[in-house]
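Missing here: one protein chain of the complex. Every other protein chain is in place.
So that you can tell them apart, the chains are marked A and B in the order they are listed, and the count of residues begins at 1 in each.
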Amino acid sequence: MNRKGLLLLLLALVLLLSCFLHIQFTEVSSTSAAQANVLWWEFRFPRLISALVAGAGLSLSGLLMQNLFRNPMAGPYVLGINSGASLTTALLMLGGFPLMLHNFGLVGSSLLGAFLAAAFMFFVSWRVQQTTGLLLVGLMFASFTGSIESVLQSWASPEQVKQFFLWNMGSLQQLSAAQVPWLLTLFTVALLWSLLLIRSLNAFVLGQDQAFQLGVRTQRVRFSMLAITALLAGSITAYCGPIAFVGLAIPNLGRQLLRTQDHFLLIIFCLLFGALFLLGCDILSVYLEPYFSLPINVLTSLIGAPYIAYLVLRRS
Amino acid sequence: MRSLWLLLLLVVWACESDPQPQRPKQAKNLCKYSELLTITPAKNGFLIQIKNPEQPKEKFSFQLEQPFMRIAVLSATHVGMLSALEQQHRLCAIPDKRYLHDPLIKKAVAQGKVADLKSAQQLSIKKLLARHTQALVFSGFGPEQTQIKRLRSIGLTCIPNYEWRETHPLARAEWVLLFGALTGQFEKAQQYFKQVCQNYKRIRTLPNLCNSNPIVISGYVYGDQWVAPAANSFEARLYADVDFAYYFNKRAGTGSCFSSIQSVLAKSTGVVLWLNPGQPTRAALLQQYPKYKYFPFFKKRIFCYTHNTNFYWECAAAHPDWVLSDLSQIRNGNVKKLHFYKELRP
Partner (left out) sequence: MISFQNTVIGYQHPLIAIENLTLHAGKVYALLGLNGSGKSTLLKTLAAQTPLLDGALTLNHFPITQLAKDSNLRAQQIAFVSSRFDGIEHLTVVEYVALGRIPYLSVFGKVTVEDQQMVSETLKDLGLTHLAQKRTKELSDGEKQLVSLARAFVQDTPVLLLDEPSSFLDFLNRENLLLALLKWVSRGQRCVLLSSHDIDLCLEHNLPLLALAGGQIQELIGQDKKEVVSVLLKGAVH
């Protein structure tokens, strides 16, 4: 217990340090105080928040999904929840409603897509009891939305395709100062909601039947978990684009390092390490900027994918 | 005041000392500016040699004896070069009708006289053959090499066009000579090019009515970066030739340069003019990237060709004098007749 607490404390300290480091690294010497102000509030601060919230939020939603489906390979990406958000965004971007972008249109549609996908998965999970079947449906759904996006792309103008392509690469730098409160609010709601679920999450570790025997209202908790995931994945995908592997890798790392299934500790770990991971990736990208520029999705995949492959190999 | 005169003198001197490319003596190369294209007279026509800028050792060369009647092209720029020589009737296939400007060719495509290949990346060999294509001009980045090899194996002459890799606008325009040779209009092309060069030089020496060299930025936000022509590109050359102090003139490179958006913003207070942001209106710019509103130069003058993009892509390469004339008028602030550019109204 002590060791775990110490690890989390250390993680919190490193995260704090990284925040300062990020602030240092993104600093650009500017000519006037007013400009420095704009740079901070409109560029560096939203970028910092993006990294923190996207990292923490995606890890948290990954943890919830892995718990719900009792499969360490689950995550908002695998279950098609990101795909839902991606699809509605594609409809918006490529389907000729570009005026709604950057306003509530993007967030709204992304949230809607995530919710619809989550609802769909909820319905499927009600019919298909096996987790593997569910994951398969999720993957099918993801490839289905992918092909619809391709069809849309063939109709859209090159300008729209370019815009969608860029959004698809993921970015921590598109968030504006005005959007920060929205992202933070959605994140906070999701976080508080999931804190109320900790007891149920711990029970869900034993499977839904056992959780039921332990007094968990399983239907309600299942719904809550999917709704929280939709809230997190939807809002983050809307503002930062689809970011791969964070949701999948961080909770696994948490269980591995902490050697626990106590979701109180795991949630704290996911929040801290998820934020730290994306922040680290972003610092790295700033550091590498003079040499070459890597979209955030490339960085997270470069680090996340080998880790997941290692996990799979170790398990089999 | 004296130092200003000195500066002016220096600038004029810099302009005069153009790269008069030194050529090996043995061949009578008819191209003066191009670094990649050489055309030498041969006994029954021309020897055309084209250097691949990616692999300088690799040289495409062929002996041209007979002009081609049916030519397929894979870039709008090539269409423009043919138009400049009034040889549109030799076209048998164009890359994509959505990007066409020339009304004559548009009409021909509509009537089915010219094939629309739709995609330069995935060539329809069937379409090319159905049109009895004799020669294909392609951009270096266009179709896959395997496709080109296959086309060459069935007897089609496939000519790479690296005009977009040239570092001087006149070198770019000089590729019109290639099209002159291909269509049997070499002398006309030479005449044309000579005229362009004269115009270009005349505009370059027009008086600069600005007190100093205005700081000019170019390019736009792409993803998380600012993309702009690098210091040794033909665009940067155009800017230099109208005495613009180009924002990225320390960023070496002949293609594009990438910078962090924040660094561009941080050092942009002196910028008075923004060229080629890639959108036709300020509203469209904000819609593409809302944070443009924080850039000081967003509130300054902005010029772009995007109100008629196809026209620019088709004709700017063959008409560097027009581009320079536009820039010169923009610099002096007395805009009379712009060919390509249009100001984005505040």
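Rule of thumb we're sticking to: a contact is a pair of C-beta atoms (placed from the backbone, for glycine too) under 8 Å apart; a residue touches a chain by one contact, two chains touch by 3 or more.
Everything numeric in this text was worked out from a predicted model, so none of it was measured.
Asks: What are the shown chains that the left-out chain touches?
Replies: A
Asks: Which one touches the absent chain: A:L13, A:V151, A:L196 or A:L302?
Replies: That would be A:L196, which touches the missing chain.
Asks: For the chain not shown, which residue from A:W40, A:W182 or A:F212 touches it across the whole complex?
Replies: The missing chain is touched by A:F212.
Asks: Residues on chain A that touch the omitted chain in the whole complex?
Replies: On the chain A side, contact with the omitted chain comes from 72, 195-203, 205-206, 209-210, 212-217, 255-256, 258-264.
The rule we apply is simple: only the chains that are shown with their structure count from here on.
Asks: Averaging over Cα atoms per chain, report the distance between chain A and chain B in Å.
Replies: A distance of 43 Å separates the two centres.
Asks: Contact residues on chain B for chain A in the complex?
Replies: 222-225, 258, 260-263, 265-267, 269, 287-288, 290-291, 294, 296
Asks: Spell out the residues on chain A that touch chain B in their complex, using ranges where they run on.
Replies: 26, 28-32, 35, 38-39, 42-44, 98-99, 101-102, 163, 166, 169, 171, 173, 176, 286, 289, 293, 295
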